[in-house]
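Submitted below is the structure of interest, expressed as structure tokens.
Removed from the display is one protein chain of the complex; every other protein chain stays in position.
A and B are the chain letters, set down in written order, and residue numbers restart from 1 in every chain.
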Amino acid sequence: MSTPLVEAVETIAAPDTPARPRRGWRSPSFVLGAAMLLAVLALALVSLVWSPYGLDHTDPAARLADPSARHWAGTDRLGRDQFTQLMLGARTAVGIGLASVAVAFIIGVPLGLLAATAGRFLENTVVGVIDIVIAFPTLLLAMLLVTVYGASTAVAISAIGIGVSAEVARLTRISASRVFTQDYVLAARTCGTGPLMILVRHVLANIWHTLLVQATLAFGVAVIAEASLSYLGLGTPPPAPSWGRMLQEAQSTVSVAPWNVLLPGLAVAVTVVGVNLLGDGLREVLDPQLRQERQAAHR
Amino acid sequence: MLSYLIRRVAWLVGSLFVAGSAVFFLLRVLPGDPAVTLLAVGSSPDQIDAIRHQLGTDRPVLAQYGHWLGDLVTGNLGDSLFTQMPVLDQIAGRLPVTVPLALSAFVLSIVVAVPIGVFAAVRRRGLLGVAVSTLAQVGIAVPIFWVGIVVVWLVAVQWRALPPGGFPRTGWQDPQAALQSLVLPVATLTIAQGAVLVRYVRSATLDVLSQEYVRTARSLGYSLPRALWRHGPRSGAATVVQILGILLASSLLGTVVIESVFALPGLGSLLLTSVKARDLPIVQGTVFLMTATVLVVGLAVDVVQRLVDPRLRGSA
Partner (left out) sequence: MTILETTGLTITLDGQALVRDVSFGLAARDRVGLIGESGSGKSLTALALLGLLPPGMRTSGRILIDGEDLLGAPDRQWRRVRGRTVSIVFQEPLTALDPLMPVGRQIAGPLRLHQGLNRSDAERRAIDWCGRVHLPDPARLARALPHELSGGQRQRVALAMALACRPRLLIADEPTTALDVTVQAQILTLLDELIEETGVGLLFISHDLPVVAGLARRLLVMRTGRLVESGPVDDVLRRPHSGYARQLVASAARVTRLARPSVRREDR
């Protein structure tokens, strides 16, 4: 779902057991995903110290120019260097993506654990709240917040973070409840292990890899959401560049300068595909159950 | 089943109440005075007071809340701050664009994506199967508005076959023009939703294929496609219904972005312009209605799931 209403994406990347067992970190999806993501991260990091031009540098002589040696990704209708914008846009995307995922996990994980450990009533309440927040899409939340506070980076992060947190909480609750019903938890309880110890030693130890995979996928969701909000004018306000706003500005000149549309779109796609591949790869590497099945298939 | 239905509807009403209250309080109680943000910097205190009065924010929050709830029960969502027209009328005026757009994209994406998803699962090792899954993966990763811009560029600008955007002023009085202006938006939304659906259907099909009863069917002489046809619809139905619920909701919400790409006067663009103009009552009403739709779809999904999966019927 390439809208900011992408809550569902996490569940899509259903465990596609690989056709043939792959060995750990050499899984092609992991390698490819990591490479794509590293490229984007590199762009973002390099932009901190260097970019081909300054952010507000315009080249009035070369408006809507095609990619060339002077302007690697061409220029927009104001003559701004698009490669510079892409680099700084990567910074925005990665920054907001990471921050949103952090918000989502800070809210979602404790909420999910609370629901899993608490009594029936509290659990039902939390599950109910999660359901409502899931029904309440990120985009609408962002719109509400923007109505009150105006568009800003903080609003984008809060909206995306809260939106994604519901999915995180749901997953945490389900995985944690599953662990709680296992015999070894019962065994630990019988031995007098305290609840906190059980939570750390058994529950977190058994669900962290699920959560890590979830985090990578949530990052992809956040990047698309950020682009969509910026496209609609609800995200990070100018002058901070964003892939979404680049697309919005390039839309009217697409027939003259298709590059201006193609490249930011490609940037989003590379980031999200990379992150999804990385998530799939991580799942293969980390999930002990998948690993077991793989060994079983080998017998 | 009946008692379940009653419980579920009660739950829905509760959720609507909570969601509505959340919308209300999010807009009122959080720090920040809507009246101040509404006006330009340097407005006189009198102006601010006037707006406050119009918004009702000069009264205690709980009084406002009671008032809003009472209005909500009678189906009154208030008036727009700027046009002074009832919010409900404004919303109703936008539905002839949004409803056809969302529904046809929803139906089309099912028609297109379900066969493709099944194919991608059955041929998951084949070249074409891998190509389809890869394409779907990319389709999920690109933003929907990017798809829209490219579609406009290719079809409307290069090929000049269809209008690049807008909707006839006369609306559906000119059915041909109205239909033409919806073709590209529907196509864009279909592509975006279809990509998601292909992935879902593919993994649901793979799930069925890995079931032992499919192996049983094959051991009795069924071909793989016939075994899938024999067992797939039943066992996949519950999952598919759930997916369709998500899809219907996201089709509706996708219109917000799509209408912006194609400059369509629908519910989504009403919401977007109201957000930018800070027209509180409209934002509040539209968001509430959209959320309500999502919740109602969720209810329908749960009920249908129960109907198709007899194993769920007995349980609470």
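The working rule: contacts are C-beta pairs under 8 Å (C-beta built on N, C-alpha and C of every residue); 3 or more make two chains touch, one makes a residue touch a chain.
Predicted model only: the values in this text are computed from it and were never measured.
> Which is it among B:R94, B:H231 or B:R306 that touches the chain not included here?
The one listed residue touching the chain not shown is B:H231.
> Using the touch rule from the top, list residues of chain B that touch the missing partner.
Answer for chain B: residues 125, 211-213, 215-224, 226, 230-231, 234-235, 309-311 touch the chain left out.
By definition in this document, only the chains that are shown with their structure count from here on.
> Any idea how many Å lie between the Cα centroids of chain A and chain B?
So the centroids are 21 Å from each other.
> Under the stated contact criterion, what part of chain B meets chain A in this complex?
Against chain A, chain B makes touches at 11, 14-15, 18-19, 22-23, 26-27, 30, 32, 34, 37, 124-125, 137-147, 149-150, 152-153, 157-158, 192-193, 195-196, 199-200, 203, 206-207, 246, 249-250, 253-254, 256-257, 260-261, 271-272, 274-276, 278, 280, 283, 287, 290-291, 294-295, 298.
> Hey, which residues of chain A end up touching chain B in the complex?
The touching residues are 1-5, 8-9, 12-14, 16, 19, 128-129, 131-132, 135-137, 139-140, 143-150, 220, 224, 227-228, 231-234, 244, 247-248, 250-251, 254-255, 258, 261-262, 264-265, 268-269, 271-273, 276.
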